[in-house]
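Okay, so here's the structure we're looking at.
Here the complex is missing one protein chain, while the rest keep their positions.
Chains here go by letter, A, B, C, D and E, matching the order in which they are written, and residues are numbered from 1 within each.
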Amino acid sequence: MKATVYRKEHFNAAHRLHNPNWTDEKNKQVFGKCNNPNYHGHNYDLIVKITGEIDEETGYVFDTKILSDLIKENIIEKFDHKNLNLDVEEFKTLNPTAENIARVIWTILKQKIENKYEIKVILYETERNYIEFPNA
Amino acid sequence: MKATVYRKEHFNAAHRLHNPNWTDEKNKQVFGKCNNPNYHGHNYDLIVKITGEIDEETGYVFDTKILSDLIKENIIEKFDHKNLNLDVEEFKTLNPTAENIARVIWTILKQKIENKYEIKVILYETERNYIEFPNA
Amino acid sequence: MKATVYRKEHFNAAHRLHNPNWTDEKNKQVFGKCNNPNYHGHNYDLIVKITGEIDEETGYVFDTKILSDLIKENIIEKFDHKNLNLDVEEFKTLNPTAENIARVIWTILKQKIENKYEIKVILYETERNYIEFPNA
Amino acid sequence: MKATVYRKEHFNAAHRLHNPNWTDEKNKQVFGKCNNPNYHGHNYDLIVKITGEIDEETGYVFDTKILSDLIKENIIEKFDHKNLNLDVEEFKTLNPTAENIARVIWTILKQKIENKYEIKVILYETERNYIEFPNA
Amino acid sequence: MKATVYRKEHFNAAHRLHNPNWTDEKNKQVFGKCNNPNYHGHNYDLIVKITGEIDEETGYVFDTKILSDLIKENIIEKFDHKNLNLDVEEFKTLNPTAENIARVIWTILKQKIENKYEIKVILYETERNYIEFPNA
Partner (left out) sequence: MKATVYRKEHFNAAHRLHNPNWTDEKNKQVFGKCNNPNYHGHNYDLIVKITGEIDEETGYVFDTKILSDLIKENIIEKFDHKNLNLDVEEFKTLNPTAENIARVIWTILKQKIENKYEIKVILYETERNYIEFPNA
């Protein structure tokens, strides 16, 4: 039987929801206040879930200290205290909705973690709006 | 790959657990303090989960503003600051346990949301007791 | 120098805000949804603060186990899973607003705790509305 | 004896810490990541405390529905989904630290609430950093 | 359709991560501060998930009062205010990582709960590190 390890990290960022193929009017209609041209921001809570066997020698599925360092080096360093649209390569052509941010984080971490582990990403944009990728 | 969107809303209600086919004694034995004839109440936290594809144009699985309005119109309006047993049609003949409240909410929302989305309901009766319907 | 001990307890209750000296119309206007004749309810979080000297022998200002028992016997027993308006003597003639509930709790506890301690009561009606009595 | 009412509201905003009288180097040294030229952002939790007498007729110190509307109209409307530095008049010449944001909010609300009430503002920039103005 | 009931309980315990087959050096390297010979400790939050049919007579999947008592008698009684390594039989030869604690709790509860129910255990070691067993 397998177990799932959850590790929670945090970053603060500015963003703006915008589709450059649409008129300003349509952007405002679809994205509302989130389309504000001067950006707004969030305290993002990020939870990474790793599923695997419990190692008999360590008693760990995955060392959370190593997982925390991995998330900090690959995600927090890149996203924290940044403007996602302007400062983060991936969102120069991708709308930084919570769904897309979660998918980008998952794609980055997937390459850093052995394939024998299943990984998922939960991203809180606010306490009331959050995303799981891939789906729960 | 799909993603899951979570949206949290809130309502405050009174209720009483009671099975009219049982004696008062059996009701008290099974439901304990929750059977108090004059009702008691809760701050219910409601989380609705919607699973689907991320739309390429919006970057959304489901717009949380629309989801929030949908929940408010169909659930909060009906349940908030109400006595579930006396004021809510569905519970006139159904015992308002957290399980049944979650199922009723799911049944209502299921009819309002396109079939291509999978939906689930998480209902917190207290911080320590909560329900997921359908099952996790 | 003194220290303050905080102990958090919990009760669930139904209530209704109503002033019997007013017309139904005025009650509805002032108390809105909280005036619902069939009651609604809350998960109340109760925090009791006790300020005093740190005892040299125990290292305690006030033993939180004793404080917890005191709150349970005098408050929780009386308020939990009850209808405040109908089941609790003090609210038969007093409107059970969070302010008045906090004051009633303070008055009860004041008589059970030695005068050398200063006590205050914080009462959360919801996560967003709460009261401190006497004032912060 | 008086009581204190607390009401919690929420806004999401982008900001940047910067002193225009300083060199870029000094700004970076003092404000670190918070000086990022493209801004970053936060989910701000705002708690407004009002201290006064409990009104005998209503059982309220201050109706939290009215307080909530007051905060929404005067603060949330102005700050939510905004860039504090660019979109909010008060911060065009004032560095939007949590301290200054709390002071600005207090100054605005002070003019909207009768003098017989004492008001304070608690502003959470993150779960780990927050401010009370005037001081606790 | 089935539903899942969640019940949250709590215990405080000391522990130390250590593999007796390793040198002190290797233990320190792998387990870091968690290998401190004099132990450290945690407030563990324990959530037990039970999945089953909603009973038509009670409206319950599983009575949370009974579930709470079951957890208290079989887990909390045994783990709370204990040193897991020294005071709890199961960890005399098993490293008390969060993964192993969750698995031990699941194994104990599995024998106490009818087979028709599926059970899972979520164990928070800290707010930032937690485990689900079996896997999510």
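Quick note on the criterion: a residue touches a chain if its C-beta (ideal position, glycine included) is under 8 Å from a C-beta of that chain, and two chains touch if they have at least 3 such contacts.
This is a predicted model, so every value here is computed, not measured.
Touched by the hidden chain within the whole complex are the displayed chains C, D, E. Summary of contacts with the chain left out: across D:Asn12, D:Thr51 or D:Asn95, the touching residue is D:Asn95. Mapped onto subunit D, contacts with the missing chain fall at residues 17, 19, 21, 30, 32, 94-100, 102-103, 127-136. Think of the hidden chain as still there; on subunit E it touches residues 10, 12-15, 33-34, 36, 38-43, 80-83, 86-87, 126-127.
Summarising the interface, subunit C meets the missing chain with residues 1-9, 49, 51, 54, 57-61, 63-65, 68, 120.
Heads up, the rule we're going with is that only the chains that are shown with their structure count from here on.
In summary, the chains found to touch both subunit B and subunit E are A. Looking across A-D, C-D or B-C, the interface that copies B-E in more than half of its residue contact pairs is found at C-D.
Our note on geometry: subunit D versus subunit E, Cα centroid distance of 41 Å, whole angstroms.
Pairs of chains meeting the touch criterion: A-B, A-D, A-E, B-C, B-E, C-D.
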